[in-house]
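Showing subunit A:
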Amino acid sequence: MLKKCVQNKNFMIGAVLLGILVLILAVSFFYLPYDPNGMNTQQKFQLPTPAHPLGTDNFGRDILSRVMKGSQSVFLVGFSSVGIGFLFGLLFGAAAGYLGGAVDEVLMRITDALMAFPGVILALVIITVSGSSTLHTAAALGVTAIPRFCRIARAGFLQIKEMDYVKAARSRGASPLRLMALHILPNMVSPLLVTASVGFAGAVLSEAGLSYLGLGIQPPEPSWGMMLFEAQAYLLSSPWYAFIPGCLITMMVLGFNLLGDGLRDVTDARTA
Partner candidate 1 sequence: MEHLLDVEGLTVEIRIRGHAYRALDSVGFRLDRGEIVGLVGESGCGKSLTALSVIGLLPEAARVGAGEIRFRGADLVEWTEARMCGLRGKDISIVFQEPMTALNPLMPVGRQIAEAFLQHGGSKSEARAAALRVMKQVGLSRPDSLYWEFPHQLSGGMKQRVVIAMALINRPALLIADEPTTALDVTIQYQILELIKQLNRSLSTAVLLISHDLGVVREVCSRVIVMYAGFIVEEGGVGEVLRRPLHPYTRQLLESIPTPQKRGRPLYTIPGVVAALDQRPAGVCPFCDRCARARPRCREAVPRLTEQNGRKVRCFFAGGGAE
Partner candidate 2 sequence: MSERQPLIELVNVSKEYRIRNRSNPFLKRSIRAVDGLSLAICPGEVFGLVGESGCGKSTTGQMLAGIFPPSSGEIRYRGKSVKQMTAEEKRAMRREIQIVLQDPYASLNPKRRIGWIVEEPLVIHTKLDRRERRKRVEEMMETVGLDAGYLSAFPHELSGGQRQRVNIAAALMLDSKFLVADEPVSALDVSIQSQILNLLKSLKETRNLTYLFISHDLNVVQYMSDRIGVMYLGRLVECGGVEDVYGDPRHPYTRALLSAVPSVAESARKRILLSGEVPSLLDPPSGCAFHTRCSRAAPVCAQAAPEMKQIGDGHWARCRFAEETGKE
């Protein structure tokens, strides 16, 4: 399986792009060149110099440090929202698909309701009610991601449940839990993984959007989306300022999308 991943172009490009970002993330826990919130108005809008490899922003803060710190919240938001979506989506989908009947109907109507709200609006509502913070943003995005995972999980369970090998296992005495966890799940998890990968990118974009609207991560905490928002005022005078976070967001989204595409190709071929 790993060999096939390495041979797949999409997967490898995506992996490389993400690798760079993960590296930034890893380093950010141990070392930041400057205090991300340290202002130095003497040095604002500096272009890249050896002292400030990515330049400084409108408050003289070092962009590289801000970007590195920002990666932490980006990854946090991404993983937790996808994590919540995946976990609950899988649980609901499995219950709905396997048990069917009334359980299926109720769960599906709940997810329909969730899906009826545009993601960002729903996130706005949740954040308004519970306040802005990184954690709340992540939770809000996670909840909006649940329906997507739930539908895929349900479809997978419905389909695999009827397969002969599940019937055979059932006739040999496997309990429903065993069937679901050991027989059905491994055979339908690939589309979920692909969705998770692509969903990560979507979550990051949504977070950027929310920060842009001022509802996500609050300043002065660095967030790539917030940086983009701040930079728009200076687009003509110091385009460099907007370029960096935009570039990184693009890298992340592209990376996850390619990784997801690659995963899908690899897992398709194998189950064929």
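A few points about this structure:
Note that in this section a residue touches a chain if its C-beta (ideal position, glycine included) is under 8 Å from a C-beta of that chain, and two chains touch if they have at least 3 such contacts; residues count from 1.
The set was built so that all candidates are chains of the complex that A comes from, given by their letters.
Being a predicted model, the structure only gives us computed values, none of them experimental.
One candidate among 1 or 2 touches subunit A in this complex; it is 2, while the rest do not. The part of subunit A that touches candidate 2 in the complex is made up of residues 163-165, 167-175, 178, 183, 186-187, 271.
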